[in-house]
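Of the protein chains in this complex, all but one are displayed in their positions.
Labels run A and B following the written order; every chain starts at residue 1.
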């Protein structure tokens, strides 16, 4: 009875896992097919000859190299900048005493309710007035601070006992040194989690980059890929090859830093 | 460094006073315990000495210097916390070196000093480990070494042994005593455990309700408690305290009428009740019943009924099994009378020191 239940569990989970993995498999499989193979019925599961050339062709068919560089720049600067502003703010909210602290904190907590999509229009207007549309500035600036990140880091900083803060003060550490020498290293796992989630978010972001970039040279990978669909038309092999190299970097990040992603989601989810 | 408090008052919100008009002097080179129940103000007093808290009124002197406005760094104190507050991401050596690094010492000097201190507190074989890999006792040793690294004017320990198990606590308190003797650093130690305080201190300051109840040597504290609170707080088993009126008949003629009329509570240490043949300096003889008698090895405890009051004695020796009623002696040493305010008006020795 117990054994049967266990077997049943594995059967269901395996079926589910197959459904989850199938689109990825189909993407890879299609990306390595010849064009006739893609439209063959019954479908070809594994192409006779792997058409690695599709990747080269897709990569050349649109300025994917440029998109890739853009995505790397935007993701890196956004993540580093956001982390920096958030660490400073979270420290102030967690360990410093000053006038207006709680009020500011409550106001920001309140703004977390507002759907970000509402802000797109005024932000677009602001950035056009600053003549930043179609620049890295427009892609990066609005994301250099995130109250969600501040909130998550503050929770972690709060869990560091105040005694540690006093001990560091007695040891002669200034607030600045305490923050960077003690608090940040002590909160390494949360900071890693927040960083990884931010990298994934920035890399995959679509709506905002779509709106602030008309210039082909400023497109990020997802926007570039979306534009490419029109060019690719019915050449699904090329389209799947292009999709693959948009997806692959984050899959690699995920496989190596899975532990932190899961922990990050668990923490922020439970505390939020 | 000698520490002097002059009329120090602290209130958190400006309304409730946590500490009220504290005056005391801690002698240079001594080990002083701040003892009392939680909420009594002992940790707050420690924080005031450290400079992590500032008094609402009054002055604090280190030696002859007024340090009231100085912060912890300016006062050059070393502090050990109950939870050790070690930096978990740094090795033991880096932990000990941290204050020296902040002070700008060279790498070589820091390492040299860290090795010396690690040897002093016996963690020199753990230098490359992280605090998480150490036992509680070892972590506390590291915390002490870190606090000593900057050659503090004064070493402050805030309930340093509370997170340790019973055996380790005894071992560590001896260690703290040894380290204090070896370094000669003025040390202030906060604890709520009277046994701990009695064993390691040169002097004990009993704090309760924001006031100093008594500040004296452990011996004096036990033999001559200034008031009922101290008498009840110090000593194990706890002192017998009964209404003085119950004893007035037996004390008539032994204690002056004037004192007897003011006495509200009588305090009798369990060892002050003994059999007549074992008595050393008897005050008077009482008559009562034995309710219960327990013996474990050398220790014996008798529960006595005296005028319907229960008294505990540890000095009855071997009582015959069928003893029901008996006469027993009230010794002079260990017997106190307190007035309505709890002040001691009889017993003890005011010149014990």
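Note that in this section a contact is a pair of C-beta atoms (placed from the backbone, for glycine too) under 8 Å apart; a residue touches a chain by one contact, two chains touch by 3 or more.
The rule we apply is simple: contacts and distances are computed from a predicted model.
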{"item": "Candidate names \"ABC-type sugar transport system, permease component\", \"Bifunctional protein PyrR\", \"Anti-sigma factor antagonist\" or \"ATP phosphoribosyltransferase regulatory subunit HisZ\"; UniProt protein name, chain not shown", "value": "\"ABC-type sugar transport system, permease component\""}
{"item": "In chain A, positions touching the absent partner", "value": "6, 9-10, 12-13, 16-17, 19-24, 26-27, 30, 38-39, 41-43, 84-86, 88-89, 91-93, 96-101, 104, 107-108, 111, 113-126, 128-129, 141-142, 144-145, 147, 150, 166, 175, 200, 203-204, 206-207, 210-211, 221-223, 225-226, 229-230, 236, 239-240, 242-244, 246-247, 250-251, 253-255, 258, 261-262, 265-266, 269-270, 272"}
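We take it that only the chains that are shown with their structure count from here on.
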{"item": "Gap in Å, rounded to a whole number, between the CA centres of chain B and chain A", "value": "57"}
{"item": "In the complex with chain A, residue positions of chain B that touch it", "value": "50, 52, 71-73, 77-79, 81-83, 85, 87-90, 98-99, 102-103, 146-147, 150"}
{"item": "In the complex, chain A residues that touch chain B", "value": "161, 163-164, 166-173, 177, 182, 185-186, 188"}
